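Worksheet: one structure, shown below.
Note that this complex is displayed minus one protein chain, with the remaining chains in position.
Every chain is named by a letter (A, B and C) in the order it is written, and numbering of its residues begins at 1.
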């Protein structure tokens, strides 16, 4: 089994629901070590994505990912807008024109997306950013796909690893993004961007698992 | 017995002490129905008077009253500055060059002062202003002096009446000054200016009584 | 009390010292008695325009000293009218031989102190006329009050009469123009929070988290009513309706709309309210042709706002447009 545009669209819609449901939680996380807008940013961005999907549903997984990317870039702003935007854009390129993605193709898209975030944001592991959720997620995805995992298995491996990775940001002292201004005071808080990554991947895995 | 410049000076100094001791109370009263500066205004004014008295002590009761008047006028500001200033100025005129004031002269000075406040401020009885303490005070002073009362008796009659008069402002709805903007909401509060009048007259009576 | 100050009693003087340091090319600051004059005062043969009042409403009046507006401003203690000797000293310093117009806000203290100052100046053969601004429709004008308070209209009046004086109008004409502005201007304000007077140390009133005060004065005097917080749309309506009712600003009238912050309300909210007000007035056919938006007459750090509407005619519009150069208002 491999996932089609229809499934990617369903996953994105589910992601939007989750972002909306967790808006206030993400605002609170960002208020603690940032400027309190992350939940609003992600919610605004994914609402815009859903609005775009109402107008027309792109025909391929790659086209869906590209629509998500450009919509996030032009509606989120802040640090997370260009970073998530780049991730989806690179993932879209890698997905290309394929009608559907198998586990390996999915892992490759995820890898391209994560590399894009690293290239743009220049964060390193343990800088207390979304990278700390993304890197373990992509490694887990690649491993699962390498074992011949289906998209559902690949995504749920990624989601689990992202969850662990996000939680690992709690004790860290931030070295990138707004939280870095806090110095030592940033320790003891979950990074909002990492939390978003974990939430989104869990939402995507959810939908794939249900198919 | 009649009171000399020395005694008037002592009375004024005692008045200054009382204004300083009651500064915060008067601020609170004015905060409730005005703008919260009355205690600060009166304290600033009487401290300036004491500073002037340190430089030179005027030779007659009239000259002392005039010094109090001009100093209050140039240091208090607000509504109470010109009103108390006018009161002391008119009182000084009436005291003239006399070396000392007996009960009758004292009552006459007080009358002139009160008339001055009415002329400048155009308040009527029960408008909830200092007038409501001053008018009963001057009537009591005139009565006491008419019965041949000494300055000490005259002043303590005035002080007692002022106290009652001040308290009578509590239920009134203000029709003059800043408290009038409150309309019905001004009822239930003691008028700060009336309270100052009562405090000052009690302080003056205190000193005269002690002589 | 959270303020960036040293001794509370010195706040006004310390701030004036800072103003002197900040504007050496525009202002001359005098201490004891305290007043501020334009650096080139007196301007010969020009009517001098002098105003003043309690401090805490900055930039009013000290920030409006300069060419095309005030020749001098006399700040009293916080929320306390200045004393006559200070006003007299300022008048003496800026009168250029053509007389002085005193702009007074209608509060008992200001009226009485400026009255005495005018007498003192006249005794020195300085021609003095006084205009008393009383534009606050929150106060019902009746024999049961000290009369309407002078609020936002003061800013517009000082600009316009300052321009008239700069153009060479004589004292009688400046006074007539000032009275015309005063007759055609109305204001109403509201507060979300209370200010704290430095020498008091406590907020001037208590307001619950969900409450606002409608019709508040610039000394945090209570207003017409205390109601629950509402949307900007409704707040704007609550302020503009009494203004439109009081002075018949009618369909087709040309007006200046002044949207003022009480100090703590930031530009975003103020512009937002201004936009709502323009639509509200347009719907009623009132033509806004000039506007002023900003914190120009404030109440320390109070959050809140006020609207002022002034009926314009050709002369008033031209005087409004005339150049002005002061620390707080320049064009």
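Here is the rule we use: contacts are C-beta pairs under 8 Å (C-beta built on N, C-alpha and C of every residue); 3 or more make two chains touch, one makes a residue touch a chain.
Owing to the predicted nature of the structure, the values given are computational and were not obtained by experimental measurement.
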Counting contacts across the entire complex, name the shown chains the missing chain touches. A, C
Contact residue for the chain not shown (choose from C:81, C:145 or C:193): C:193
Per the whole complex, from A:8, A:64 or A:83 the residue touching the absent chain is A:83
Using the definition of touch stated at the top, determine which of C:214, C:247, C:273 or C:316 touches the missing chain. C:273
What residues on subunit C make contact with the chain left out of this view? 2-6, 11-12, 14-22, 55-56, 58-59, 63, 78, 192-193, 209, 212, 229, 231-233, 235, 259, 263-276, 278-279, 288, 291, 293, 295, 298, 300-301, 303, 305, 325, 330-331
Residues on subunit A facing the left-out chain by the touch rule are 27, 31, 34-37, 40-41, 44, 73-83, 120-121, 173, 175-178, 180-183, 185
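We take it that only the chains that are shown with their structure count from here on.
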Looking at which chains touch, is this a line, ring, star, complete or other? other
Could you please state the distance in Å, as a whole number, between where the Cα atoms of subunit A are centred and where those of subunit B are centred? 76
Rounded to the nearest Å, the gap separating the Cα centres of subunit B and subunit C is 32
Let me have the rounded angstrom distance from the C-alpha centre of subunit A over to the C-alpha centre of subunit C, please. 54
For subunit B, residue numbers touching 2 or more other chains are none
In subunit C, residues with contacts to at least two other chains: none
